[in-house]
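I'd like to ask you about the structure that follows.
All protein chains but one are shown in place.
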Amino acid sequence: MIIAEIKHLEEVKQMLEGYGKVLNVGCGGCVAVCLAGGQKEVDTLNTQLTASLRTDGEATQIDGFTVERQCEVPFLAELDEMVEQYDALLSMACGAGIQFLAERYPHKPVFPGVNSVFVGVNKDVGWYEQRCKCCGECVLATTAGICPVTMCAKSLFNGPCGGPQDGHCEVDKDTPCAWIQICERLTAQGRLDNILEVHGPREWEGQTQSSLVLEQYKHRYAKDEGE
Amino acid sequence: MGNLRNAPYKIHVSDEALTEETDSMPKDAEIPVDRDKIKAMLKRKKGRMKMCLAACAGCTLCAESCFLFMGNEQDPGYMPAYKVLNSLGVLYRKGGKVSRAQLEEMRELVFKRCALCGRCYCPFGIDLPNMLSFARSILRSQGIYGMYPHSVGSPEAEALGEEDNVRPPSAE
Partner (left out) sequence: MYDLVFGPLMWLTTLIFIGGVGYRAYQLVQLTKKKDRARCPATAIREDSPEERKFRPIVRLQNSVLGQHPIMAIVSFVFHVCLFAVPVLCLGHNETLYQFWGICFFSLPDALINIMTIIVLVGGLFFFLRRMAVPRVRAVSSTYDHLILLITIAPFMTGFFAYHQWGDPRTMIIIHALTGQLMLISIPFTKLGHMVFFFFARCLLGSEFSFGRGAREWAT
């Protein structure tokens, strides 16, 4: 899921200075699961902001409302009637949700309450770790489920560099070398010949905005031939 | 653990749904419930689940932690305890001997009324998300799934008048 990290109070406070009524919109999706932008975080942040702004002499009213997900139109539609009475919106969703919210209400300033940091997993309570960089060309089939883009500091595709010491990356002695791990796991699975396959240079897509339409739904849309 | 918890928030199952004979019945209703499968699944987690279900005191302190409860005018039908007791609780109480209609009732509770955001609070430390997720697995084992607004057969898709949201490639 998408892991986000709540922004520090000072930064959010600065964004909201001067706005009389703000709606803090939470999200029940990824950000709620990783304890960054769910209902509880919305309430907590509202308390802190109201008190902190008051000490600066700002009488800001901050209300909160959490929707199921901010990346889906039917769930955002719930907010339509509410939004008009506010001067600005603060969104605790991931970057995608914040932008979708801003797109739906282009006449209202929409501010981000969190930093979206990575696609990752929940290792333990309150501990999240990156596993994927959305490169668009997954090679996990050949690397025994260990991502060389994410887990290797240099994102190498054809085996380790000359740097590992004691199985650890030369960049950080606490980080295991991804390729050594890949080789160990491939060996355990009897698939070590995978590393004989040479991966050529990549397209490295994802540098501009990506879009994806599924085959079975393409009939719903008129094609925009574009560039 | 007593009878099914109180009525006002219980989803009404029509009489038609309970009989086997009407033509207007959706095809799925003809598929019998695999009770042995449900029983086997219930047995696997029996110790943990039964303990958690027994520990629930019905204090309702979990309610405010659910954003869907708060966003639906504090409708008790959205309380985490309500959802779990009327899905997994019913499954354990009936020993898996449930009808398809009852499972469809549970679908509303565990798929539509819950986002599995995992933030339910319980003063006793009962792990509600895990119990709800388990109820979902049991429903899935009987072919009952959650629906997204754009899924084939969803109420939203049906309202749009699209019988078949998805046209297979061969129809081009």
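Each chain gets a letter, A and B, in the order it is written, and its residues are counted from 1.
Just so we're on the same page, a contact is a pair of C-beta atoms (placed from the backbone, for glycine too) under 8 Å apart; a residue touches a chain by one contact, two chains touch by 3 or more.
Just so it is clear, the structure is predicted and the values come from calculations on it, not from any experiment.
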Over the full complex, note down every shown chain the hidden chain is touching.
A, B
Of A:S52, A:S155 or A:Q181, the residue touching the omitted chain is A:S52
Residues belonging to chain B that touch the chain removed from view:
1-3, 5-6, 8-9, 44-45, 47-48, 51, 54-61, 63-65, 74, 76-77, 79, 81-82, 85, 119, 121-127, 130
Chain A residues that touch the omitted chain in the full complex:
5, 8-10, 13, 35, 40, 43-44, 47-48, 51-52, 123-127, 174
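In this text, only the chains that are shown with their structure count from here on.
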What whole-Å value do you get for the distance between chain A and chain B if each is reduced to the mean of its CA atoms?
30
Footprint of chain A on chain B - complex, ascending:
65, 67-68, 70-71, 115, 117-119, 149, 156, 165-169, 172
Please output the residues of chain A touching chain B within their complex, sorted ascending.
26, 28-29, 32-33, 35, 38-40, 65-69, 72, 74, 78, 215-217, 219
